[in-house]
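Below: one structure in structure tokens.
Just one protein chain is left out here, and the rest sit where they should.
This part shows subunit A:
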Amino acid sequence: MFYKITLLIFSLIISGIFCQTDDEESFLFVTKQTVNRFIVQDKELTIKYSLYNSGPTTVFNVNLNDIHSFPQDQFELLVGTLNPKWERINADTNLTHVVVLKPKQSGISNSTHAVVTYQKSEKNAEIQKTYSSEIGDVYIMTSREYDRRFSSHIIDWILFTAMASPCIVFPFFLWFKSKSKYELLVTKEKSAKKAQ
């Protein structure tokens, strides 16, 4: 009796372990973010995708698709691809993908989720679909506005100073010259009288 109960419990434990092994799955967590502080028309925009395999097993045939977020007529692709593929992502591993774009238009732009598909195991052909985080509505400022706010304009200031200086320095010089001449006359006479 005791042996039967022990055998039953042992087989239950073993089957439990095997069941858990079959049901253990990995999930990909995908984040999408922009590295830029400001998004400016006709200037580079860097998008970073981070894929993290949270589970204990490797995932296969990972495919990220974000073409729909950055259409060709609005964004020019400079570096990287918006549809990368990876053969595998090992367990507990982080993977980063960077894309550099150039916005062609200014104004408000909405950037939605990227779609990531992968296989949970090599043998199982079932495709798992997941979505990245989204950046949401972003304001793409014009290059004129960017220059207005952030360019140093040193040459412009130097030229302005060169143009404005004669209007201030020249009248001051004329006034000071006359003032000095007459004040000197008075001080000379006073010092001559003191000497006497």
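Just so it is clear, a residue touches a chain if its C-beta (ideal position, glycine included) is under 8 Å from a C-beta of that chain, and two chains touch if they have at least 3 such contacts; residues count from 1.
Here, contacts and distances are computed from a predicted model.
One subunit of the complex is not drawn; among "Translocon-associated protein subunit gamma", "VAMP-like protein YKT61", "Acyl carrier protein" or "Checkpoint protein", its UniProt record names it "Translocon-associated protein subunit gamma".
Looking at A:Lys48, A:His68, A:Lys85 or A:Lys179, the residue that reaches the missing chain in the full complex is A:Lys179.
One chain is missing from the display, and on subunit A it is touched by residues 144-145, 147-148, 153, 156, 159-160, 163-164, 167-168, 171-172, 174-175, 178-179, 182-183, 185-186, 189.
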